[in-house]
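Removed from the display is one protein chain of the complex; every other protein chain stays in position.
The block that comes next holds chain A.
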Amino acid sequence: MATPVKVYGPPLSTAVCRVVACLLEKDVEFQLISLNMAKGDHKKPDFLKIQPFGQVPAFQDEKISLFESRAICRYVCENYPEKGNKGLFGTNPLAKASIDQWLEAEGQSFNPPSSALVFQLALAPRMNIKQDEGVIKQNEEKLAKVLDVYEKRLGESRFLAGDEFSLADLSHLPNAHYLVNATDRGEILTSRDNVGRWWGEISNRDSWKKVVDMQKQQHSP
């Protein structure tokens, strides 16, 4: 039996969840080694050896040590093509190109404003950091424009890259989940017909439900 792969980082981290969701979709056994970021675990020399930018997650298997959640996800899909969801990263170059396109759109267009909103609305209050109304408004407007594009796309296509659920959709789950469940701005997603329909489908996948359970178990009261 293969050794479980290792993922380093706290289960509440969006980027860590991106990788965990992928491992669950692909049915790849893993061990989550949590880090206490409040105590600065991610800035300690031992961790910096495997992630020199001091960010989470980091990933290790028998062959490689990797960082950057989207690179880790691509590697997991390529390294285990026959396991779990075989089409997660496409099964031909054209399908893969479409998935890469929407994975890049997530990283470049969806992630920045949604991360900013999650930080301002869900995390800052918990960390006793003052919210910045200007930043909130600016990012709400940015995200609304991005979701207008998604609304049109998802009216033409069941999932972002095509007819099948892919890494491109998966990559949106962590931030979208926080927006819908940890802020009062969830309607930015749920009030749009097609985006709402898509969100309902992707968040109901067994793999994502397992991630949410994992987060609930770790959540400190």
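Here are a few things to note about the model shown:
Everything that follows uses one rule, which is that a contact is a pair of C-beta atoms (placed from the backbone, for glycine too) under 8 Å apart; a residue touches a chain by one contact, two chains touch by 3 or more; residues count from 1.
Rule of thumb we're sticking to: contacts and distances are computed from a predicted model.
One chain of the assembly is not displayed; among "glutathione transferase", "Cytochrome c oxidase subunit 4", "Guanine nucleotide-binding protein subunit beta-5" or "2-oxoisovalerate dehydrogenase subunit alpha", its UniProt protein name is "glutathione transferase". Touching the chain that is not shown, out of A:L103, A:L117, A:L170 or A:I202: A:L103 (per the contact rule at the top).
Considering the whole complex, the residue from A:D27, A:E78 or A:D213 that touches the absent chain is A:E78. For the chain left out of this panel, the touching residue among A:K6, A:R153 or A:K210 is A:R153. Taking the whole complex into account, chain A touches the unshown chain at residues 52-53, 63-64, 66-68, 70-71, 74-75, 78-79, 93-94, 96-98, 100-101, 103-105, 107-109, 112, 146, 149, 152-153.
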